[in-house]
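All protein chains but one are shown at their positions in the complex.
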Amino acid sequence: MAEFLVGAAAFILGMVALGLVRLLRGPGDADRIMSAQLLGTGGIAAVLLLGTATGERATLDVALTLALLAAFAAFAFVKAKLAQTPGESRAADSQ
Amino acid sequence: MIEILNFGLAALILGLAVWAVVAREAPAAVVGFIVYGLLLTLVWLQLQGIDVALTEAAIGGGLTGVLLINAAVRLRSTESTARAQRPSASTRWLAAALSATVTGALAICVLALPEPAPTLAPEVLANIAVTEVGNPITAVLLAFRAMDTLLEAIVLLFALIGVWSLAPDRAWGGRPGLLQQADPNGMLDYVARVLPPIGIVAGIYIFWIGADYPGGKFQGATLLAAMWLLVMMAGLADAPPISRSWLRWLLVAGPLAFIAVGVVGAVTAGAFLSYPHGFAKTLILVIEFALMPTLTLILGLILLGAPLRGEAA
Partner (left out) sequence: MKLFLDLWTVVAVVAGAFFFFAGTVGLLRFPDSLTRLHALSKADNLGLGLVVLGLLPQVDSVSAGLKLVGIWLLVLLSGATAAQWIARTFRQSGTDP
């Protein structure tokens, strides 16, 4: 069973790593942050699979930390973009 | 199978490191670096360093990303000018030679490490019983090498003072960072109301289990600081003015308690920071408990940056 779980973790990591092509190509910053978001979720899945495969309980806490902060960078990113273009964020306000 | 996974991880990490250096636009490089931090968490897990993985997850997944994003946004207006000023060929060659030398020296050092590496781990395990804590990392950080941890806490405080010293004179004593406007859609507002209660419980939980399992005050404090930043990002609360005396007291409370415990040790157990027999775990918990709010505050305030506004909100 452990071998299968490690294999699944490797497959999922490989898949979400392919999504990093969006990090290279963009075109926009939103696409880049999306590829990071996908890798974050895939990373949590891989941590859970590897943790179950090794039977190490503490890896669950690592996954818990990652899950709590999963979208933190995305929030900061959009917030920073809004702050950077005050005219546009005011336009969003009025809608 | 595990070899394929490890090899893939190593290749990805190297690729992302190159990307973070060569990417033309700062935001693209920053996202690359955030992903790099995520993968580093997995690497530490594969190296059995769960304590480090936990720290990397909290710092890399939360705080470093925000720090770099804010820096990238700040630098954006100067980016085109910086790109226009191309350094001369000799400067670039010099920089390349310097980088190559440093890399080469590091490689030689790593390759020259004795095999097997000298380790104090067996001695830690032989003596861990006297500290009464179950997690060897905590035993090292707060008993065998407590002095290092004390100095690290003080270094963090110095880092905060360094950040504050960048404040313009008129804003000194005021509130750090820019005023955050509430998000018009209410989406961030929603997350900033739902997530922090869960995050605070998780942060305290990770602090609490640190005595016996991977975890501890630093990882817990990082989570708490991230939750605090989320609330401020959503515009639900404003940063406190740095001239407040409660804030100043909280900032020094952790190190002061640590030093006080050290002095008690000097009187009762014969050496600074040594714990009297039978009280080791209690005193370790006292130190961790006192350091936690201080670390949370310091990490949050370093992320917010120098004071830029007056006291009025």
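All chains are identified by letter, namely A and B, in their written order; residue positions are counted from 1 within each chain.
Please note the rule applied: a residue touches a chain if its C-beta (ideal position, glycine included) is under 8 Å from a C-beta of that chain, and two chains touch if they have at least 3 such contacts.
Model, not experiment: these values are computed from the prediction.
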item	value
Options B:Ile128, B:Ala143 or B:Leu188, residue touching the unrepresented chain	B:Leu188
Residue numbers in chain B that touch the chain omitted from display	183-185, 187-188, 190-191, 194-195, 198
Chain A residues touching the omitted chain (full complex)	1, 4-5, 8, 11-12, 15-16, 18-19, 21-22, 28-31, 33-35, 37-38, 41-42, 44-45, 48-49, 52, 55, 57, 60, 63-64, 67-68, 70-72, 74-75, 78, 81-82, 85, 88-89, 91-92, 95
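In this text, only the chains that are shown with their structure count from here on.
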item	value
Cα-centroid distance, chain A relative to chain B, in whole angstrom	20
Interfacial residue positions of chain B with respect to chain A in the complex	1-2, 4-5, 8-9, 12, 16, 19, 27-28, 31-32, 34-35, 38-39, 41-42, 45-46, 50, 53-54, 57-58, 61-62, 65-66, 69-70, 72-73, 76, 178, 180-181, 183-185, 188, 191, 195, 198-199, 202, 206, 209, 213-215, 219, 223, 226, 230, 233
Interface residues, chain A side, partner chain B - complex	3, 6-7, 9-10, 13-14, 17, 20, 23-24, 26, 29, 32-33, 35-36, 39-40, 43, 46-47, 50-51, 56-59, 61-62, 64-66, 68-73, 75-77, 79-81, 83-84, 89, 92-93, 95
